[in-house]
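For this view, one protein chain was removed and the others were kept in their places.
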Amino acid sequence: MVDVYTFVSGPLAWAAFTICIGGCLYRLISLIVLAYKKERFIFTYMSFSYGLRSIVHWITPFATENWRRHPVLTVVTFAFHISLVIAPIFLLSHIVLWEEAWDLRWPALPDALADTMAVIVIAGCIFFLVRRLKLPEVQFVTTASDYVILAIVAAPFVTGFLAYHQWVAYPYMVIAHIISGEVMLVAIPFTRLSHMVFSPLTRAYMGSEFGKVRMARDW
Amino acid sequence: MVDTTNWDWSPGEKRIAFGEWAGKYRWVEEPAASPDGETVAAIVNIDEGEFSVCANGEQWESVFDKIWHLRFSPAGRLTALVSETGEWTVAVDGSPWEARFGYVWNPLFSSSGESIAVAIQQDMQYGMAVNGAAWQDTFANATYFILSPDGTRTAAAVQTVDFDSGEIHKFQEGTFSAALDGKPWDANFVNVWSLAISPDGSKLAAEVRINLYEYTIAVNGKPWEKTFSCVWEPAFHPTRNSAVAPVREAGQWTLAEEGSPIWQRSFVQLWQQAFSPDGSRLAAVVAPRYGRWTVAVDGSPWSVTFADMVTDVVFSPDSRRVAAVAKDGEIYKVVADGSAWGLALDMAWQPVFSPDGRHLAAKVEKNGRYTIAVDGRLWDRECQAVWDPAFSPDGSLVLLKSLEDGVYFRRVIPVADIAG
Partner (left out) sequence: MTEPAQQSETKAQDKGIEVGISKLDVERIEKVVTGVLKGETGARLKAYVETCIHCGLCSEACHYYLSHDKDPHYSPVGKVKQTLWEMIRKKGRVSPEFIKTAAVIAHTECNMCKRCAQYCPFGIDIAYIISVVRRIIHRLGATPLYIQDTAHSHSVTMNQMWVKADEWPDTLQWQEEEAQAEIPTLRIPLEKEGAEVMYSVIGPEPKFQAQLIYQAAIIMDVAGVNWTMPATIGWDNSDMAMYTGDNELMGRIKRTHFETAARLKVKKIVMGECGHAFRSVYDMGNRWLGWKMPPIRIVHAIEFYYDLLKEGRIKIVKKFDQPVTLHDPCNVVRGGGLGEKSRYVANAICEKVIEMVPNYEHNYCCCAGGGVINCGPPYKMTRVNGNRVKAEQLFSAKTKGAKVLIAPCHNCHSGLHDIVHHYGVGLDIKFFADIIYACMEKPEATEA
């Protein structure tokens, strides 16, 4: 048991982080190289200010027409994404691990808040699942991989939540939590979760085209 | 080429009171000046549906229902497209051709200016006429009319097979060909564009589209063996009689001669290729990268590039120098051998080299007024209008034609007066 824990929280974690960061960098660079090779004109239209203008609108809740049209979705989406990123980074028990391994530390979130965030992420996943199943326009374009991705994202939070509350088989939960977290890290660059990396680029490109060439707003 | 030795090259000034004509007519249209500068002429409206041409204050004897497209040929013959009782023809120095047509347009001059050709439509059939003589065969449609530089041959893309609009599959089998002096090739193509006649008059080349996707150059009806995803206009080598055209492969352009590439590198864009008069050099407008334009000579682009466009590439008569017009933002520039004059212009026309290639002059616009620039320096007069300058045979004098406060001026001055 201890061996397994040491392995998944040691070498396997290393590997997961490496693959995640390396994979994201690889995807990003290869996309830029591809653009450079085949669509070099793109770079001549990229505008830092217009690209940023567009990104800022879209990462601000209710700042775009479409966010305003879907208030519930907007609240869920923002709460979900914020929690998804913030909770794991500022969770006390994660920070402790960083401190043990690297002697790095930063302020932690109160456990109750982090716990709530985990619930938000889980609830978000359920919301997205229901959306996929119930809304015809979403259902129509849903593929099996979309459910898999939802599961990949939900898993570390479900297991983490269970582990924290120590309701069932704590040691197994911890290991399941670590492994599912690692699966998610690895999945980021190689599934549609890569929208995390690509979306700022597509948004900035569209923002530049709309702002600089078309002189129109894209939100 | 026009012989300029017998022009009046004595330095000095001649005037014509062009502005006074306005009082005599309902309106006077844009004036044209003869190449030697001795004549200024304009279409004038006498009354409703009554037009004539006034040259140096003298009105043509004939009056027409409508006149348009007044131009001097390089030999100084004043031509216009004229209509009488619903029929059209060409009038040269006031005398209309005997032949009349349903419509005439697109007048073309040989380089000596002695030969004049025009596109014609008669009873909804299309063809050309040269010096008053029409092609024997006419066609359901014709486009891309050309006259050989020596003025002996004419050609156009012509429709040889009937089809109705909407018959797309018939059209795609090929309904167009090219006709030299009215005789079409045996071969038909989906499209035929941008023709060229070889210097010896024996070959006619054109861009052709073999099907919707394959382009190449056809010479006398025979396509090059190789096809491309796109091609642009062919041009003949002045002595070799072979056609050279820009071709596109894998999204990049290069130049090909009889189907094989002749330049080492490719470009984002490449067109308007021009041979030097002796045929030893070849220049073209190119975009070495997206959104930057310049001239490449024998495959090497100038290091200076421009944002908007490059046009009017011209070689000096001795083939040693190349000049062009470039646009950067709203500013036009004259560029010679890879370096731009330090003048920011509102507009620039195709530059003119002196016969020895030492001087370069161009008609330019600055601050809404027109003037002439020589070797990067502006003439100190700002005019209502100017015409292309011309150099004397020895290159020491320049002929300037201008309109200033309603007066037309013909001046011959030493080049040094402007160039310093």
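Which chain is which? They are A and B, in the order written, and residues in each are numbered from 1.
One rule holds for everything that comes next: a contact is a pair of C-beta atoms (placed from the backbone, for glycine too) under 8 Å apart; a residue touches a chain by one contact, two chains touch by 3 or more.
Since this is a predicted model, take the numbers as computed values, not measurements.
Of the listed residues A:F90, A:Y172 or A:F198, the one in contact with the hidden chain in the full complex is A:F198. Only one of B:I16, B:A235, B:A287 or B:V352 touches the chain withheld from this view, namely B:A287. For the chain missing from the display, the contacting residue among A:M46, A:V119, A:V138 or A:A151 is A:V138, taking the whole complex into account. Summarising the interface, subunit A meets the missing chain with residues 31-32, 34-35, 37-39, 41-42, 44-45, 54, 58, 65-66, 69-70, 73, 133-143, 146, 192, 194-195, 198-199, 201-203, 205-207, 210, 213-219.
Although one chain is hidden here, its contacts on subunit B can still be listed: residues 26-27, 29-30, 45, 48, 66, 68-69, 102-103, 105-106, 119, 121, 126, 141-143, 159, 165-166, 168-169, 171-172, 176, 190-191, 193, 209, 212-213, 215, 229-230, 248, 250-251, 268-269, 271, 287, 290-291, 293, 307-309, 311, 327, 330, 346-347, 349, 365, 370.
In this section, only the chains that are shown with their structure count from here on.
Remark: subunit A and subunit B have CA centroids separated by 62 Å (rounded to whole angstrom).
Those residues of subunit B whose C-beta lies close enough to touch subunit A in the complex are 251, 289-291. Interface residues of subunit A facing subunit B in the complex, by the touch rule stated above, are 38, 40-41, 44.
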